[in-house]
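Written below as structure tokens is the structure these notes are about.
With one protein chain withheld, the remaining protein chains of the complex are depicted in position.
So, subunit A:
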Amino acid sequence: MDVNAIRQQFPILNQNVNGHPLVYLDSSATSQKPLSVISAMEDYYKFDNSNVHRGVHTLGNRATDKYEGAREKVRNFINAESASQVIFTRGTTTSINTVAYSYGRSNLTEGDEILITPMEHHSNIIPWQQTAKATGATLKYLPLQSDGTIDLVDVKEAITNKTKIVAIMHVSNVLGTINPIKQIAQIAHENGAVMLVDGAQGVPHLKVDVQDLDCDFYAFSGHKMCGPTGIGVLYGKRELLDNMEPVEFGGEMIDFVNLYDSTWKELPWKFEGGTPIIAGAIGLGAAIDFLNDIGLENIEEHESKLALYAMKQLRTIDGLTIYGPDDRAGLITFNLNDVHPHDTATVLDSEGIAVRAGHHCAQPLMKWLDVTATARASFYLYNTEEEIDRLVDGLNKTKEYFGDVF
């Protein structure tokens, strides 16, 4: 994998920030976009823009072909059985909310349990809180090991015949933990529960095969995998999606509309009310082509090398605490002595280094870690060891700058 050649595809990386070459270490928040994605969307608007599924005219057909072509690219990328199981949404949040609302509210009742973990992102907590309140079901949390991993013994204990939904993230956006999704799905199924996976940090970085994982729902976003914002995917097993009611009603998703009653289109369109996110889907399709050309296996290997190198280098900094397990995805969450992560991020920014600081939309996990906030450096296919060296330098400068305060 030629990282320098890859970097050429990302014009945004080639700039100075606060007088220093940009070091972008915030790809878990959103990744940068390669030229091919930007131009796929530009070309669509320049030459093919039209509404989809309505067309007798040529542009309408082109737009429809590109939009449905993107769906097929997603199907192939996650190895879904059929493109009808790939629903385009606004992002992971919308995908999870669709399941929590449509599946959750009609299949749960008092006494049923929803199982999640304390490491979840808010978008995989609040929809279940709301569904629990609306149905009388109970929301339960799986305990975590002290290093932020899941023990399958706990999973076997927590999932009972009361459990109806298990919703767990594939990869933690804070701890970097890669969760044993396949094994948890099996335990869930043995007990008659369905399994939803929040794949926002999974699909961009790992080869995901939804049939092999045997999960019932898998949700992810385009913008964390080199695609545009505003597009995401909900994958679901056919028999589940077939029996779910749409969440949004209006144009595009109907079969017949009578004065007092209507019927829905078949999958996946019954879940895509309104004019869909056409350019976004096309951009996501281009992002998938881009990632496939490089190879997910190569990206995974590159990131895991970077994570190992970063762990080694960051551990040379006295007073730096790293959160999460040794075996992790390409992100590292940390705190530096008593320096507040906001202050750390400001000093790093003054050196041209972009990291995330705050609660990472995971307040329950911050509580579990017993911190109010943390800083996070996250890596992607375009990052280099030299950039990690710049991060280490920046952190040493932060220590120097705040050193006399404490």
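Simple rule for what comes next: a contact is a pair of C-beta atoms (placed from the backbone, for glycine too) under 8 Å apart; a residue touches a chain by one contact, two chains touch by 3 or more; residues count from 1.
Note that in this section contacts and distances are computed from a predicted model.
Enquirer: Any idea which of "Leucine/isoleucine/valine transporter permease subunit", "Aspartyl/glutamyl-tRNA(Asn/Gln) amidotransferase subunit C", "SUF system NifU family Fe-S cluster assembly protein" or "RNA polymerase sigma factor" UniProt assigns to the chain that's been left out?
Expert: For the chain not displayed, UniProt's protein name is "SUF system NifU family Fe-S cluster assembly protein".
Enquirer: Could you tell me which of A:A40, A:A70 or A:M366 touches the chain that is not displayed?
Expert: A:M366
Enquirer: Considering the complete complex, identify which of A:I150, A:C215 or A:V347 is in touch with the unshown chain.
Expert: A:V347
Enquirer: Spell out, residue by residue, where the missing chain touches subunit A.
Expert: Considering the whole complex, subunit A reaches the absent chain at 18, 340-343, 346-347, 349-350, 357-359, 363, 366, 372-373, 397, 401-402, 405-406.
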